[in-house]
Structure formats: C-alpha cells, structure tokens
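Note that this complex is displayed minus one protein chain, with the remaining chains in position.
This part shows chain A:
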Amino acid sequence: MNEVLELVFSTSFAFSVLRLTTPILLAALASVISERAGIGNITMEGTMLISAFMGVVVSAYTGSAWLGFLGGVVIGGLTGWLLSYIIFKLQVNDILAGIAINLIGSGGTVFLLFALTGVRGISTSLSSKVMPSIDIPFIRDIPILGEILSGHNIITYLSFVTVIVIWFLLFKTALGLRIRSVGENPDAAKSVGVNVYKTKSIALTIAGVLSGMGGVYMSMGYVSWFAKDLTAGRGWIGIAAAAMSGMHPVGAMVASVFFGIADAAANTLQTINLPSQLVLMIPYVVTLIAMCVYAYFRLQRKKKLARKKA
C-alpha cells in the first residue's frame, strides 16, 4: 500500500494525469460549445477516430507531423460542418446523425486502413510522424513543478490554451453571444436578425476542430500509430465531463482533470494485487457518482430558485 501512495505522490503520476486528461478535455470542450449552441452533439468519438486516422495517413505520406496535424484538424472541422448540414438542411435528428458519424468513424477508418495497408488492426506499417514534445524554458528548471508541467506533447499545452480561447470566444465576443443566444432561444435570436443556421454550423465546425485535435493527439502524440477504436471511449467520457461542468469551459477543464486523476489512479492501483475487474471499473464508477452528485446539487439549486420566486 505504501508503494502505491509513493507512486501516487510521484511527479510522474501528476505528469500522467495531464497526459490522460488531454483527449478528454478536448472532447469535453467540443461538447460544451455544441451544447451552448443548443445541439445534442455526440460525434466526438467518431470525429476523433476520423481525425486520428487522417493525421497518421497525411503525416506518413507527406513526412511532416504538422501537415498531419493540419489534415486531422481540417477533416475534424469538415465532419462538424457535415453534421450541421445533415441536422439543419436535411432535417435529421441530431442523435441519429451523431450515431451515423460515430459508425463511420469506427468502421470507416478500419475499412480505409485495410484498403491502404492490407491490415485491419493497426497502422504500424505506415511510418507516420509524431507531434513534438516541448520543454518549457524556466518552468523546466523549477523543482517538482517543472517535472510535472514541462516535457508534454505540444497538443497537451494547446488543449489547456484552448480552454481560455473557448471561454473568451463564448463570453467575450459577438460570435459567442450569438452562439449562446441561438442555443437558449433560437426564435428570439432570429427575430433580432441572427442567422441561426450559420451560427450553429460555426459552433459545430469549431466542435469538430476540437475533437479533431483530440484525435490527432491520440494517434500522433499519445501513441505513434492508428489502431482500430484507438480512442476507446475517451470521446464519451469527454461528453460526461462536459455535462458535469455545467457547460462552462473552465468547469470542463476541472471535470476532465478529475477523470484524468481517476484513470491514472486506476492504472496505479493495478500494481498491487487487487482484483483487476474491480480496478478497471474505477473510472466508470467515478463518472457515475460524479454525475449523480452534480444532478443532486443542480436539483437543489433549482428548488431554491423556485422557493425564492414563490
């Protein structure tokens, strides 16, 4: 047990928390901006897979990690735009459209992988590139903190910068105001001349770009290949994190870090001889408990407000 505590309080534990948080955080931010625009967007998992695959393929054929990153992010944005087209122009239910895109993400990538490499499971035969890890000057030299914060993949830093960018976009810009207004009351927004469709599709495209970054991180940062269902449910956990955050970017960051800690703790607890089935459950049980606690407090607040009005 002491050894586990030693591992939990080591710098590499905190380092792994940030590494585990990155894809969840990006998916959570994508969910936040979609929900703010009033769309039930469940495509994070599928979009991440499509972008993860695209990143590997583009970087393998161009030999450039940055072009791979760009390719992954652009296809992510396109997927988001496609979703908005299906939902608003073709009038398809958002959840059904989301399921279709998730299926294309998990099955379509395997199909294309097979077409390209002749292998169904993994892209190791393509020599794809990896996004660089960065040592931050000054911070690097601070004891403990430097070991935790420095040396991460560049997309990990980007994901935390994105929290501020999305916060600024949603609450400090005219576009953000429009996104929130079409989400809360599309008819009122329309009456004052806001183009509802355009605003919603911008929000979904941004969500696609964010999921795309998460996908590229999985295949070109976390590991260095694309594999079938590489994201393994991280997109879904991201949606749960966004639901817990009260649809606020900073809240999404806190919730994602919380999931990162749960994941890292589960991995560390495996080193002692606990039943593996029990330990593997931890992140999911934590999700469930956190959702219940959040729902309880929201209900309390609503009751309080109702009492005040009465």
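We take it that contacts are C-beta pairs under 8 Å (C-beta built on N, C-alpha and C of every residue); 3 or more make two chains touch, one makes a residue touch a chain; residues count from 1.
Convention: contacts and distances are computed from a predicted model.
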Omitted chain per UniProt, picking from "1,2-phenylacetyl-CoA epoxidase, subunit A", "BMP family ABC transporter substrate-binding protein", "Sulfur carrier protein ThiS" or "D-lactate dehydrogenase", is "BMP family ABC transporter substrate-binding protein"
Out of A:Ser64, A:Asn93 or A:Thr124, only one touches the absent chain, namely A:Thr124
Touch with the missing chain holds, among A:Leu26, A:Ile42, A:Leu78 or A:Ile104, for A:Ile104
Answer key for A:Trp66, A:Tyr85 or A:Tyr197 versus the chain not shown reads A:Tyr85
Given A:Leu7, A:Val74 or A:Ile134, the correct residue touching the omitted chain is A:Leu7
Contact residues on chain A toward the hidden chain run 3, 7, 10, 12, 16, 19-20, 85-86, 89-90, 100, 103-104, 106-112, 114, 119-122, 124-127, 218, 222-225, 227-230, 232, 263-264, 267-268, 270-273, 275-277, 280
